[in-house]
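Dropping a structure here in structure tokens format, bear with me for questions.
Note that this complex is displayed minus one protein chain, with the remaining chains in position.
Moving on, here comes chain A:
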């Protein structure tokens, strides 16, 4: 018995060691991407209907996404519509699947394990994931597909410049923008009226916002019953404020990581962070600012805060929560200084695709990728979810004009996005999570009075640079 047991254990140990050895020596290189064979039959221009099919058999395309709740339903409707229309014409069947809230992280896990065969054909990713994803051997940039000029369903010029810039890395468009948004000021018109403020003239700068907060804040003794403003300043909010200063601000070197690896933040040395903190100090001094977001949508809907700063993607949700309870509106994101012209960044996700070695699948993926940026998909998806369409041509269509006239809260979002400088973007700062935590922690300490302005400034700059430096040290080639 003892001998048998020893033998089994020894065999187990040898096997496990073997597995470890194999793991260490396995190359993490992806299989070489197949070059798509040029197929003239399916070119859009002047192609007879019956020759559009890519293959005799339907081509299956796997599509990973991170949409949840009602947004997921809107996305699935768009995919189903594709399968019933364009997909049917070309013989493509797309299967969507939810992959958690961070698809880039999942792709990264697969890439690190060298599991290229389980990669999807098409994937929805947040813009922050673009630098890493564009490094995968399987990755195919839309820019290269446009250069080939085949199966063009969505003209490159139809993509709004700001949205295209969001997904551009090293001068290449790496994703087709899909679910995009911008940051806005939400305000309660009725509380504005009650406080003697003009509801049609919301604050345009941080200083004006600070004045409004003082008037809007309601207290019961020492306890605040209605906050003038609710927003937790994290990376998203801060880079929009600083990014919009002057004509525009890149936040970091190498055009904020879009021209190459971002190795440091620049908002310390150019003074833009301090300019912002000088203004933000006025907001904190009001005593009516809530620096923590518990349930920002719901608190605004319950009139616990008179103003809130959130993504435009929340408009649909607020419509649903508020209903006819009170009158509210959206306004452009208050500037740091009145003379700033930069505007705001485009947030949200885009669609990337991968070449897994099958030319038919690659063509099908390209067609589907463009479809999601087309007028129909953008109209259906955006009107159901509250995102801002990225297709320029759609704004010329009657249905979009009607939608905007009926949804006035969206107008501020669209106008702001169109008027912004395309160079105002969230940086490709690679260590996004770490930078978000640093800014969140430091700005909260500043708001709660446990850190002064200079310390906040220095800590943000130094800690962000430490993280970036560590990343560059390990990863720069």
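Miscellaneous remarks
By definition in this document, contacts are C-beta pairs under 8 Å (C-beta built on N, C-alpha and C of every residue); 3 or more make two chains touch, one makes a residue touch a chain; residues count from 1.
Keep this in mind: contacts and distances are computed from a predicted model.
Comparing "Biopolymer transport protein ExbD", "Monooxygenase", "ABC transporter permease" or "Xanthine dehydrogenase family protein subunit M" against the UniProt entry of the hidden chain yields the protein name "ABC transporter permease".
Across A:51, A:295, A:454 or A:475, the residue that sits in touch with the chain not pictured is A:295. Within the complete assembly, A:313 is the residue of A:313, A:413 or A:431 that touches the hidden chain. If you put the hidden chain back, the residue from A:71, A:217 or A:237 that touches it is A:71.
Chain A meets the missing chain through residues 1-2, 5-6, 9, 19, 22-23, 26, 62, 64, 67-73, 95-101, 106, 109-110, 112-115, 118, 120, 181, 295, 297-298, 301-302, 304, 311, 313-314, 316-318, 321, 385-387.
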